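Please find one structure pasted underneath; my questions will follow.
What you see is the complex with one protein chain gone and the rest in place.
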Amino acid sequence: MTRSPNRFASKVKIPALLAALAMVATACGGSGGATTGPGTTAVGSTAAPGDRSLNVAIVGNPQMEDIASLTPDLFTAETGIAVEYTVLVEQTLREIVTRDVGVGGEQFDVVMIGMFEAPQFGANGWLVNLTPYAEADTAYNFADLIPTVRDGLSFEGGMYAAPFYAESSFVMFRQDVLDAAGLEMPAAPTWDEVAEIARAVDSDEMAGICLRGKPGWGDLGAAFTTVANTFGATWWLANPDGSIGAAQIDQPEFAEALNFYVDLLNDAGENDAANASFNECLGLYLDGKVAMWYDATVAAGLLEASDSAVKGLNGYALAPTKVTDTSGWLWAWALAIPQNAPDPDTAWEYISWATSADYIAAAGEALPGGWAAVPPGTRQSTYDNPNYQEAAAAFASKTYDAMLAAPVNNPGTTPRPGLPGVQFVGVPEFQDVGTRCTQEFSAAIAGSQSVDDALVACQAIASEVST
Amino acid sequence: MTAATAGISRDTERTRRREGWLRRLPLLPALLFTILVTQLPFLFNIYFSLTKWKVVPPQPRTFNGIGNYTALFGNQFFREAVVTSAVMTISAVVLSVLLGMGLALLLDRQFLGRGFLRTLLITPFLIMPVVAALIWKTQILHSVYGVLNWVLARLGAEPIEFVSRLPLWSVVAVLVWEWSPFMMLIILAGLSGQSTDSLEAARVDGASSTTIFFRITLPQLRPFLELGALLGSIYLIQVFDEIQVLTGGGPGSTNVPYFVYQRSIGGGWDFGQAAAYSNVVVVAAIVLATLGLRTLSGLLPKEGSE
Partner (left out) sequence: MSDVRMVGQRRWTAVLLTMAAWLVGLTFFFPVLWMLLNGFKTEADANTSPKLVFAPTLEQYRTVTTQTEGLLGFQEAFLNSLVIVGTSTLLVLALAIPASYALSIRPVQKWRDVLFFFISTKFLPIVAGILPLWIIARNLGLLNTRTVLIILYTAVNLPIAIWMLRSFFAEVPRALVEAAQIDGANLRQQIVNVMLPIVAPGVAATALLVVIFAWNEFFLAVQLNPAAGSTIPIWVTSNVSTRGQFLAKLSAASTLATLPVVIAGWVAQKRMIRGLAMGAVK
């Protein structure tokens, strides 16, 4: 058979090439550790006694990646508990964790959830109440947690997730650009003042302000909801029993807020605003294409990083207000234990380390980024620490003020469902309604539809879930 | 005599039945495997669609009959998703077939570096859809940093916000880029199967290139075009990753799979409703495919290969 040798050769060639590639990949593997974790064992099934291990699901932000790289030396070496991290994109993480804790998956011992889920999952009885653990653990220093952050993660007095990382929002601006234009930003500005400054410094080369416009309840939804709150608007009224009442998109305050937002973007906003979220605005700001930026406080760390092109040129002001006193948002990524986890005590051992002041201190020493790169916003002691104050001098106190001021339980002027929650409504329906409504708003920002049409569409969407 | 014939016909009957089973035997492993793995989830899906099952906030799963289905047809967003699906799939298939044909025609000649160029042209099909969409979104279509707008700026035109203003066509552009290589390969195969004799004869007779193309080449290519269109449609109807990365859904670019995703794990967490929508999709696809395969004569030939 003349064909056979060729066929055999071709069938061998490809696997051989792949094997060669695998060897090259092995050679390329850099420093960091000996072997990787178990590839195919399911959770907790074959661990020998004394050989404890945990499966932790996290999101892929820089602070999380840092702790993953420090865990072998700082935690596993001390306690003998091996930690297997699974890094997922935020959207995927939410899908998988919600299904895991809600439908019963037992894939993870510890899950990272946001401030949106923590009170709801706690209320559903899906998570272990961490307050008893925290209070019993004196070394944990429960009282050190920043109060608003702890409240945002609690339900009926019990904290259901321990904060690893927290942020509020504020205005970041190029002090040099404002100085050159002879303008001054107040420490606690109003939205009208911010808009005026933005329009004044706006030019073809450098947009006045960067605001989020990308559809999504956590993208445009977060930024815009804080604006709506401080304009006196709200998404829904609350029924006496706390359930979702009538949708309030058709109210004049909401229209005023949305018109303000869209107009500001049209007049002084960045290009392609309908596609911009944190990363896009970060890129533009670092590149000198925008003069101001309203977004998460954690951005300051990136703007003042040693390799930042705008290091040292920035000023920071509290989140702008209109009729309320404060308006900054509050978000935290926190570690929680699913109710059916096989070993909550070991899980708590990990969580108490990861969210402790000790970890923060150790990270400040060990990380390449130094003290400026430690997880921010969770503990008072971080902000009292002279090392941190020095490394983060430009933004530490402003961040701290923003976090304390976040109106977690009273973000607007009207009673509403889904508290605590500033930049979101803490009801599960908000994921869907918020995403679909912000898609309508985003289309208005892009100019594909009018603000009025967007409001009408959103009112219909939001009314679907009113009770 | 009757007994003999009866005996013979009984034997023939048994032989025929045995023959039938022998023919089925090689098919059975694949068939049983597929039935087991794919039909079980499908049955579950039908069951879920008859229940009211919202996971967040948690509610007990209750039987609901056809409640989900009646709600479905009144849903304007579902109707929009159907239209978007149709436009997206048809334009992506047609455009990628056309582009694939163009590429195949250009490559169907001998020239220096032809094999290398062919390899380069397959690579769009080999990249993860998520990554391909991200590259297009941030490097090609981006209104500030994108290459297309950089070219437009050199030509003196205003930058276009592709993804914000033209969400559907941005998605279609990425899909066409990814799937043209697939079509190109199929069509190249068809072109290389052409008999050079008839081509030469036609040229000697003085026929122009265009005439040759339309009268000889195209009819020969037709079965290949149909195969490409069919296989491409099967995959392009289910497009999901590109939409999630490029536009995150939204009016104008949400197709039916993305709509179903939004109803279930994408934020709606209403598994009953999502199941109902997806069952409707399956039924519609079966109807369309039946119609399509009857008209596309090349693929399931009536005369068979008995």
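First chain written, first letter: the chains are A and B, and each begins at residue 1.
Keep in mind that, in the parts below, a residue touches a chain if its C-beta (ideal position, glycine included) is under 8 Å from a C-beta of that chain, and two chains touch if they have at least 3 such contacts.
Keep in mind that what you see is a predicted model, and the values were worked out from it rather than measured.
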Practice task
Check each of B:Ser9, B:Thr70, B:Thr123 or B:Thr211 against the chain that is not shown and name the one that touches it.
Solution key: B:Thr123
Exercise for the section: Out of A:Asn55, A:Asn129 or A:Ser442, point to the residue that touches the absent chain in the complete complex. Expected result: A:Asn55
Problem - Residue of A:Glu84, A:Glu253 or A:Asp401 touching the missing chain in the full complex - result: A:Glu84
Practice task
May I ask you to list the residues on subunit B that touch the chain which is not drawn?
Solution key: 20, 22-27, 29-31, 33-34, 37-42, 44-45, 48, 102-103, 106-107, 109, 111-115, 117-132, 134-136, 138-140, 144-147, 150, 177, 180, 185-186, 188-190, 192-193, 223-224, 226-227, 231, 234, 238, 240-241, 256-258, 260-261, 264-265, 271, 274-275, 277-278, 281-282, 285-286, 289-290, 293, 298-301, 304-306
Exercise for the section: By the contact definition given up top, give the residues of subunit A that touch the hidden chain. Expected result: 1, 3-4, 6-7, 10-11, 13-15, 17-18, 21-22, 25-26, 28-43, 55, 57, 59-62, 68-69, 71-72, 76, 82-90, 92, 95-96, 99, 103-108, 277-279, 282-283, 286-287, 296, 298, 302, 307, 309
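Everything that follows uses one rule, which is that only the chains that are shown with their structure count from here on.
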Practice task
Using the touch definition up top, name the residues of subunit B that touch subunit A in the complex.
Solution key: 55-58, 77, 137, 142-145, 159, 161, 163-165, 244, 247-252, 262, 265-269
Exercise for the section: Sort out for me which residues of subunit A touch subunit B in the complex. Expected result: 91, 95, 98-99, 102-103, 120, 124, 214-217, 270-275, 283-284, 289, 427-428, 431-432, 435-436, 439-440, 442-443, 445-449
